[in-house]
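Provided herewith is a single structure, encoded as structure tokens, for subsequent inquiry.
The chains shown are only part of the set, and none of them has been moved.
Lettered A and B in written order, each chain numbered from 1.
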Amino acid sequence: MANATFIPTFDVTAEASRAGRFPGRRTVPVVDNRRLSDGIYRLTFRDSYIAGHAKPAQFVDVYSADPTRLMPRPFGVSEVEGDDVSLIFAVVGKGTEEFSHLAAGDTVDVMGPLGKGFDMKAPANYVLVAGGLGVPPLLYAAQKLALRDDATATAAFGYRDERFADDLVAKYAERVESITNAQGNVVDLLNSIEDSLIHGDLPPVILSCGPMPMMRAVASWALARGIPCQLSLEARMGCGYGTCYVCVVDTAAGRQKVCVAGPVFTPEQLGWDK
Amino acid sequence: MNKQVNVYEPHEWKHSTIVAGVEWKNPVGTASGTFQYDACHWFYDVSQMGAVTTKGVSPVPWEGNPGPRTTESPSGTVNSVGLQNPGVDHYLVDELPKLKKEGATVITNVAGHCDDDYAEVVAKLADCPADMLEINVSCPNVTHGGMSVGTDPVALNRLITRLRHITSKPLIVKLTPNVTDIVSIAKAAVDGGADALSMINTLVGMRIDIRTGEPILANRTGGVSGPAVLPVGLSFVWRVRQALPDIPIIGIGGIDSGEKALEYLYAGANAVEVGAAALYEPTAPMRVARELDDLLDSRPQLAAKLAAGQTWR
């Protein structure tokens, strides 16, 4: 049920574009929703604007159909096919529980793409380091990199248990390495492939997303080796588009908004190099 | 039921209002802390709002509270931003010029930890192009200043009296609902020289994560706003209007439709501001303005009063 109070019945994207504005919250059709592993789902909806504009690490605000739950739920774009946009999410609370029940034929409210994506201009071997639900932006990075001649993708994914995204990323990445909690963590994984990264044809650039402690470990691993590194952060958000000052992270330049200054930051920006 | 408005279409406003001598194109503004030029101008033409109220500015940059800064509550949101802002100097060279270039009617929200802070900001704003100043004595998320001044009639009166001497701009005093007796506080502000009152700021509230047993907000408590607070905001406007028939009032709290804005006007507000709704629907302030503009068509008496700077009550 789309929330009756605010859902426009006109074509928001078309009307906003005509007026030279960024399209706001809109109701879009769900194309698919499937369980990838225990409590982890891949939701696909149709939205030409997000499909046409999203860059890896940009995110989408998804809204509950329950009008008592008003706040946006941000999720990184995980794949785009034509006008279809996929997200991968874990059920952690009421909103994601609700989204797990969405099915083709339903609608869902979204807004995006939001935030700044990874900087992937440089020719490089992009090392995609994901922890847990950090997979989505990196999967999408792999999808984009697969189209390029001047760059390659090496996935280094750390899972709690089930390797729910190895198959997905294997479609795009040159190389897929992964590890589960029982075997070790992503730094162990990075250590095990360090040599090949450093001696590869293209210089390595780390793109990473995952829990904060992991990001810190990845950042110091990269800093110690002089490998450029970009981190996609999470923070509780109030709006997702920069109007509320809710989503801040401490950076070298003071508290900044994750939703517009980020979600991607370098360790240097975060002051983690000090 | 309302006909749905297309917020992206250009619109000729039919019903204006006047607040403390300042004409608003329509009776709907944005609420402080939920509007930033850089974020909102992508979504709508900010000059078309009745007014836009900017984030509280302090004498120097403030970093606010640590995160997490938000949690959800039934039909509401709880925030503990703690007035993070880049300071009044930055505001004067960055946000305000952009807003004025677009032709917006601007209310500058002023924050402080103590009387000197407020005085310093108001002095710096005295000659700026902002149309009105809103003195935030009602933020529940800062330890000093903020709500503590807004809960004490004597302290409030002293502060407003002082600010009154520094500026000739219309002074709005923004009140907190976290008080026993709003009327004595409203009177203290008016006696001190306030040209208008706005209410309500957020209600103190919190949520707890039942997985950890700990408060979700790093600051433990925060301020509740959104639809949940609608009836509370209405009662504050009503009670102050009953006690002070002439002071302009800006009604705030839980507005997410033209109908709810209209309730505030009937309660005695001269205008309203839309806050939390903009967080989950960026064009909400514009939609509310458009819906209200249509609803006022069939209420010519109310519309005439507003246009003349009077209230329904």
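Simple rule for what comes next: a contact is a pair of C-beta atoms (placed from the backbone, for glycine too) under 8 Å apart; a residue touches a chain by one contact, two chains touch by 3 or more.
Keep in mind the model is a prediction, meaning the values are calculated, not measured.
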item	value
Number of copies of each distinct protein chain, complete complex	A x2, B x2
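As a convention for this text, only the chains that are shown with their structure count from here on.
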item	value
Geometric centre distance via CA averages, chain B-chain A, whole Å	34
Residue ranges of chain B in contact with chain A within the complex	4, 6-10, 33-36, 38-40, 42-44, 55, 61, 63-64, 67-72, 74-77, 79, 81, 84-85, 226-227, 256-257, 276-284, 287
Residues of chain A defined as touching chain B within the complex	5-6, 8-10, 12, 15-16, 18-19, 21-22, 24-25, 63, 67-72, 111, 235-239, 241-249, 254-255, 260
